[in-house]
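Notes follow once the structure below has been shown.
Excluded from the complex is one protein chain; the other protein chains are retained at their positions.
First chain written, first letter: the chains are A and B, and each begins at residue 1.
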Amino acid sequence: MEYTLKALCALIPEGQLSGYTDATLCGIASLEGAQLGDLSFLSNLKYKKHLALSKASVVLIPKAFEADPLPNQAYLQVPNPSLALAKVCADIERTLTPAHRPGIHPSAIVAPSAVVDPSAYVGPLCVIEAQAKIAADAVLQSHVFIGQGAQIGSRSWLFSGVRVLERCCVGSDVRIHSNAVIGSDGYGYEFHEGKYLKLPQIGNVIIEDWVEIGANTTIDRGRFGATHIQEGTKIDNLVQIAHNVVIGKNCLIVAQAGIAGSTHLEDYVVVGGQAGIAGHLNIGQGSQIGAQSGLNHNLDPKSFVRGTPALPFMAAHRIDILKQRLPDLFKRVERLEK
Amino acid sequence: MEYTLKALCALIPEGQLSGYTDATLCGIASLEGAQLGDLSFLSNLKYKKHLALSKASVVLIPKAFEADPLPNQAYLQVPNPSLALAKVCADIERTLTPAHRPGIHPSAIVAPSAVVDPSAYVGPLCVIEAQAKIAADAVLQSHVFIGQGAQIGSRSWLFSGVRVLERCCVGSDVRIHSNAVIGSDGYGYEFHEGKYLKLPQIGNVIIEDWVEIGANTTIDRGRFGATHIQEGTKIDNLVQIAHNVVIGKNCLIVAQAGIAGSTHLEDYVVVGGQAGIAGHLNIGQGSQIGAQSGLNHNLDPKSFVRGTPALPFMAAHRIDILKQRLPDLFKRVERLEK
Partner (left out) sequence: MEYTLKALCALIPEGQLSGYTDATLCGIASLEGAQLGDLSFLSNLKYKKHLALSKASVVLIPKAFEADPLPNQAYLQVPNPSLALAKVCADIERTLTPAHRPGIHPSAIVAPSAVVDPSAYVGPLCVIEAQAKIAADAVLQSHVFIGQGAQIGSRSWLFSGVRVLERCCVGSDVRIHSNAVIGSDGYGYEFHEGKYLKLPQIGNVIIEDWVEIGANTTIDRGRFGATHIQEGTKIDNLVQIAHNVVIGKNCLIVAQAGIAGSTHLEDYVVVGGQAGIAGHLNIGQGSQIGAQSGLNHNLDPKSFVRGTPALPFMAAHRIDILKQRLPDLFKRVERLEK
């Protein structure tokens, strides 16, 4: 990367510049790690102590924040430094990863009845089965499998090794990372005469627009009906979403979390990393479930729980502290008994 | 789907029909979600309150259960509604996913010394290495890798991206979901002069008949000897099975559980989601290990444990309740001390 300060300001027209205005930028770094020539940013005020010592040539700082740049340093005041930085990163990204030329790589295997928009890119060694549809400007990087009758929306980006199995529907502007599996069978058996008989899983998965799905995440198809991920929800790596789960709009599901069958998350729910949610529950809008929690009951809207079994945040916190004082408590009771 | 009630009854000859007998079915739904024209079912009596209000045109109900259908509604009494529904779903599945024509897709790479039964289907871009064997009616969907000398039994179904590495053996009627890895190296090192030296992992994985393995699950090969999954066991997504583990017949291992090296599960063991079992243990027949448990000791047959560290179910439950009363207990002790 190489940006003059002028080019940088053109990307961030909302910014207000102060200090030394002749820098050329050739890297991005944290306040602590930055060297001369780097762009940095102060987003979380927790790190403001690093600002005065930072060697960065240009720092994006919040509008309300008052401070003076060092000599040879510039500050660019913006409403949201993290978003301003994102604009710069997006610009760099366009240089790093040139747009794919539309078309189907000759090594891809596309069924005659599949429909691929001419503006889509189907990379090397992809497989698109019968009746599947790939919409405009979609990108399938390589080794992607699109099962029979599955659909991929406009501008969606599927990285190498993604599997979208039979009849699953992926919306527009979706991003699915490598080796994620959409539409594996739900885990359903009936115990009968000493054996587990498989319950056929004939539903599908519906993923709405602007969803992101992490690498090696698995989303099972519905037993009948759909497993449903609604608009704007972001799912991290190695997450398990079981059959017939419904996840509302703009939820966050952090890495290695698991959600059991038929549970419904309303909009704006946040599930921490490695948390587990039992099946057939309803999680109210805006609830937050802490990392590694184990939740086996419904939650009212805006609940904030953690722990196993999950408790309201403050109660869980208090119990964690008292647990550490158990050795003392046992001694005190002993003393009382004497 | 479209079934006349007569066609439905033909699939479920054990059923006893009552009520309105002229429906045509065009969907399957839960009691609550069903609309006119839907088939529904009452399996878990916990949901019986939804029966009387259900708009389903036909409901599968348990034989012993007494209730009267609404006008324009039929009940079909069966010994096991969930199994009866499974028959219908299996019939629909046959329509949705037509059988693969046998043969090797021209884009697949099959070593000259590999043996593929003429009735098997080897889908696009599969790779079958030297001396591997694919038995009758096996299905390899796409992008499947079968390593040197590995074997796949009759009617087994391997979804897109499955990896069965060198010398691993998969039985008949096995189902392995996308991107599962069978036969990765066990995690074994010897600390020597400040570094971890790798212990070669030269064993294999043996998977018996009727096993199902979830998407992105990993099963490591034995250090020497085999990692062994016995008949009828069902493994969910994102499960980790370490080297030299032996899992008995008809076990259930729910999503994201992990079993460390050389542990032996006897038959009919159930391991809940996200549970972890330490290495070199023996878990007695029919034991159940709750979700998110951490188990580091042997279990007698029919043990029922949960928690970290895992305790007998009732003890764990009692402690969970008392933990929540700790704030009160601390106050009571304080009061006593005064």
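One rule holds for everything that comes next: a residue touches a chain if its C-beta (ideal position, glycine included) is under 8 Å from a C-beta of that chain, and two chains touch if they have at least 3 such contacts.
Everything quoted here is computed from the prediction, not taken from an experiment.
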Identified contact with the non-displayed chain, of A:37, A:103 or A:273: A:273
Hidden partner chain, touching residue among A:3, A:75, A:159 or A:187: A:159
Touch criterion as defined above, residue of B:88, B:181, B:229 or B:283 at the omitted chain: B:181
Option touching the unshown chain, where A:232, A:279 or A:312 are the choices: A:232
Interface with the undisplayed chain - residues on chain B: 109, 125, 127, 143, 145, 147-148, 161, 163, 165-167, 179, 181, 184-185, 187, 189-190, 192, 194-202, 216, 218, 220, 223-225, 238, 240, 242, 256, 258, 260, 274, 276, 278, 294, 308-309, 311, 315, 318-319, 322-323, 325, 329, 332-333, 336
Touch residues of chain A, complete complex, unshown partner: 27-30, 33, 80, 82-83, 85-86, 89-90, 92-93, 96-97, 105, 107, 123-125, 141-143, 159-161, 175, 177-179, 210, 212, 214-216, 232, 234, 236-238, 250, 252, 254-256, 273-274, 291-292, 307-308, 320, 323-324, 326-327, 329-330, 333, 336-337
